[in-house]
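A single structure is presented below for examination.
For this depiction, one protein chain was excluded, whereas all remaining protein chains were kept in their positions.
Now for chain A:
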Amino acid sequence: SASAPSTPSKVDGFPRRSMRRARQRRSHSSSQFRYQSSQVELTPLPLLKDAPVAELHDLFCKKLQQCCVLFDFLDCVADLKGKEIKRAALNELVESVATSRGVLIEPLYPEAIKMISVNIFRTLPPSENPEFDPEEDEPTLEASWPHLQLVYEFFLRFLESPDFQPSMAKRYVDQKFVLQLLELFDSEDPREREYLKTILHRVYGKLLGLRAYIRKQINNIFLRFIYETEHFNGVAELLEILGSIINGFALPLKAEHKQFLVRVLIPLHTAKSLSIFHAQVSDTAYCLFISMCLTLSLQIIRGLLKYWPKTCTQKEVMFLGEIEEILDVIEPSQFIRVQEPLFKQIAACISSPHFQVAERALYFWNNEYILSLIEENCQVILPLVFATLYRVSKEHWNQTIVSLIYNVLKTFMEMNSKLFDDLTASYKVEKQKELKRDRERADLWRGLEEHQDRRMQMLTEAARNQRNLQERGERGDPPTPSSPQTSISDHNEPKPSGASSSSSGGGEGTT
């Protein structure tokens, strides 16, 4: 319940999803429209290009103010005239800011930023489909896009204009503005996210004072995505921006950036929806990090091993792909430090019943650089994977896997035939040893549990005795050292053959 309240609880067994699905897709509009106090009638203004130079800025300003009026786009026939006037005005503004020089003077900055804020900043509406799956479902498109697009276009041209003065803009494009801009990345409409991406990139490039703040807020969005909501539509776009930001980092990397890698980028792999932004995580962000600082490859591999998707084969294949990319550039000294846990995981993947996972893992042996690393460390790696290869070669259901394994085994045999023969010979013996160890472990636990039972019995007995003693003390009875009251009465009563109450009841029935 942290941030996104779920839709009201269901009253019966109707699956909400099926009904949502059945409904026709439609675009939605945010609630901002409702909050406008009163609808103003727009009147067309003279064209910018016809205006005398002296009145140009004044007219520009008026047009900006005109564009602050919002329209209801869910009702597609409402106020068509007004919509058209605003559209034309926006087009003119875009055109003017893009082509003519000297338009952007200081007094226009607050007006322009106000117009942009009024139009784009809004609370995104609840998703039409609470279980929106970006891979399966069509996104809900923003209804007011005809205007919104032009506003974004204007914003972009404004930032890119040669007349643009960061020193003036920074008074209006402040931290609060940026925060609202970042929230919009959650929009379901990919067209909007695309604009936002370019715009944020420009803002980052031009307004140096906001850089650290932008990075921090992106971090916060990611952390919320990973640890709280698991929902944010713009992860891929934000990662792309980060990719180009990281590209510009100075070397050596600051601690802040390394921390970002370890605490944000790698945990992003735990997300259910990894497949949507996987390309961005691995290509853009990762490879960049490694190319800047080779020792980081070690941390990335360890991180991936920690978050290994044990129950999701689709993600396992992605992880293997990433591992291969990193191994491609890893230094041999780093490789040695991570080879043991890594090849244990690879062995586990080879024995996966899902053939794509096994296949992806076995492809590592087709990579020449990785193969050379394996060869150098054959003494360590072969024992790690041998047993798996040996066993899977005999029992995997998929013939492709079996033949791939034969190739790998052959490669190993050629690498170090002595070790290979030793391992083959000791395979059975080791198996027996392992079984024995298993038995020993079972014995140990059995012993421990018996011990626990005994202790528990003793403890409850002690507690009961103490209680009895206390009771007697209260009653003033002389303490009896033997067993408690109840058992005494049991023994005192002579019973023929340990007849319990139930059997005596049965006896009554027969007579």
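Throughout what follows, a residue touches a chain if its C-beta (ideal position, glycine included) is under 8 Å from a C-beta of that chain, and two chains touch if they have at least 3 such contacts; residues count from 1.
Note that in this section contacts and distances are computed from a predicted model.
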item	value
Protein name, per the UniProt record, of whichever chain is missing from view ("Trifunctional enzyme subunit alpha, mitochondrial", "Protein phosphatase 2, regulatory subunit A, beta b", "V-type proton ATPase subunit a" or "U6 snRNA-associated Sm-like protein LSm5")	"Protein phosphatase 2, regulatory subunit A, beta b"
Selected from A:Gln66, A:Gln280, A:Ser297 or A:Gln345 as touching the chain missing from the view	A:Gln345
Contact with the hidden chain (one of A:Lys81, A:Lys254 or A:Arg455)	A:Arg455
Selected residue (touches chain absent from view) among A:Asp58, A:Glu194, A:Glu331 or A:Glu434	A:Glu434
Interface with the undisplayed chain - residues on chain A	2-5, 7-8, 11-14, 16, 19, 31-35, 123, 125-126, 176, 179, 220, 223-224, 227-228, 263, 267, 306, 308, 310, 340, 344-345, 347-349, 351-353, 383-384, 386-388, 390-391, 423, 426-427, 429-435, 437-438, 441, 444-445, 447-449, 451-452, 454-455, 458
